[in-house]
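Take a look at the structure set out below.
Only a single protein chain was left out; the remaining protein chains are all shown in position.
Our next item is chain A:
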Amino acid sequence: MKFENAAQAKQNERVLTILKDLLFQLADDELTLGHRDSEWLGLCPDIEGDVAFSSIAQDEVGHAVFFFDLLHELGEEDPDSLAFNRSSKARRNGVLLERGNGDWAYSVARHYFYDLFEDLRLQAIADSSYLPLAHGAAKIRREEVYHLMHMHLWFTRLGKAGGEAKERLEKAVQSIWPELGGLLSFGLHEQELLKHGIISFDTHELRRRWTSRMKAAFSEAGLMWPGEIPEPRMDGRKGEHSEELDELLSTMTEVYRMDPAANW
């Protein structure tokens, strides 16, 4: 069954619940990573890199706005309230994305892992039974493909360079790996999402595709494959988060909290 618009989706309470949970994952991932990306402003290894990272940050936040808009149509609060006025427990982003930026190697590796995941997740919703989501996914994927190319190049070149760059990249991969499983997931309701055709494949398939493509990049970069993707200790898809998310939110909402009712 297709849901052509918000009104149709709202008629099925269960569909509404699981759809919103997925949309929060999408929106929160994009907003959290976009925010972290924007923290690189003025600090990148060269000025060209700075301009590029800012474009990516803007794309991510722009995508978050799109998903928050869909949530608003489904009866949630306005997008600004959703972005600025929800506790960390209500957030559904992967814990990996809320971590501080670390060094350039960490930021590049994390972003590349995310971009490949995002590409596959967008494929999974490309034929979504919720049509507004399917339409948005097609548009967003056109932008994300450039992020993927950009980060693939950075990742493999840092590896190929050897020396300090490769060492830092290996270290980054090591610290990311335990938290990867919390990102590469559709959350608690994936079987129902699948049943209602909101997504077209599950986490197992997503990880299979991710692994197959990522292994090729690891080999190109000259890196050892770290092995199976472990289950995370903290699952952001269930609202479990680190203190780093609280710090991020405290910064992000500093002005907003002065007066949430004011027009800014």
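We take it that contacts are C-beta pairs under 8 Å (C-beta built on N, C-alpha and C of every residue); 3 or more make two chains touch, one makes a residue touch a chain; residues count from 1.
In this text, contacts and distances are computed from a predicted model.
J.: Would you kindly match the missing chain to its UniProt protein name, picking from "Formate hydrogenlyase subunit 4", "Ring-1,2-phenylacetyl-CoA epoxidase subunit PaaA", "Sugar ABC transporter permease" or "(2Fe-2S)-binding protein"?
T.: So the chain that does not appear here would be "Ring-1,2-phenylacetyl-CoA epoxidase subunit PaaA", according to UniProt.
J.: Which of A:Ser55, A:Ser200 or A:Ser242 touches the chain that is not shown?
T.: Residue touching the absent chain, from the options given: A:Ser55.
J.: Out of A:Ala6, A:Ala165 or A:Leu188, point to the residue that touches the absent chain in the complete complex.
T.: A:Ala165
J.: Can you work out which residue in A:Ala7, A:Leu43 or A:Val145 touches the chain that's missing from view?
T.: Touches the omitted chain: A:Leu43.
J.: In the complete complex, which positions of chain A touch the hidden chain?
T.: 35, 38-39, 41-48, 50-51, 54-55, 57-58, 61-62, 64-65, 68, 79-80, 83-84, 104, 157-158, 160-165, 168, 251-256, 258-259, 262-264
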